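Shown next, in structure tokens, is the structure this report addresses.
Note that one protein chain is taken out, while the other chains of the complex remain in position.
The block that comes next holds chain A.
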């Protein structure tokens, strides 16, 4: 037989479940929107950085077509490697484990080409390893 006080005893449980369901559905909406914003931001940054390197590589290749000796053999090789990396970058597959590795390699090769060409180019969104750390150095 039903307990007379059943409904009031379960009051806490009922409210907990209602609250959970409400929070869950609101969280879904908020989380989706937040994820969208993060994805938009990160996707934009990566696209911008890749585009920056693509632009540099295209110009360097154009210069090389006009004068194949304008850069050192070593610089030419690295420019070619950068081109391969840009083409290999899995733009549509952000969860690919290679993503970070390819980007790190591109950044490094970019620095090497700049050093070889004696130019100071810097991608403005480039993340510094440590900006304005401490002034005291040993």
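Note that a contact is a pair of C-beta atoms (placed from the backbone, for glycine too) under 8 Å apart; a residue touches a chain by one contact, two chains touch by 3 or more; residues count from 1.
Quick note on the criterion: contacts and distances are computed from a predicted model.
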| item | value |
| --- | --- |
| Candidate names "Actin-related protein 2/3 complex subunit", "Bifunctional monothiol glutaredoxin-S16", "Probable cytosolic iron-sulfur protein assembly protein CIAO1 homolog" or "Decaprenyl-diphosphate synthase subunit 2"; UniProt protein name, chain not shown | "Probable cytosolic iron-sulfur protein assembly protein CIAO1 homolog" |
| Chain not shown, touching residues in chain A | 72, 74-75, 108, 111-112, 114-116, 118, 120, 128-130, 137 |
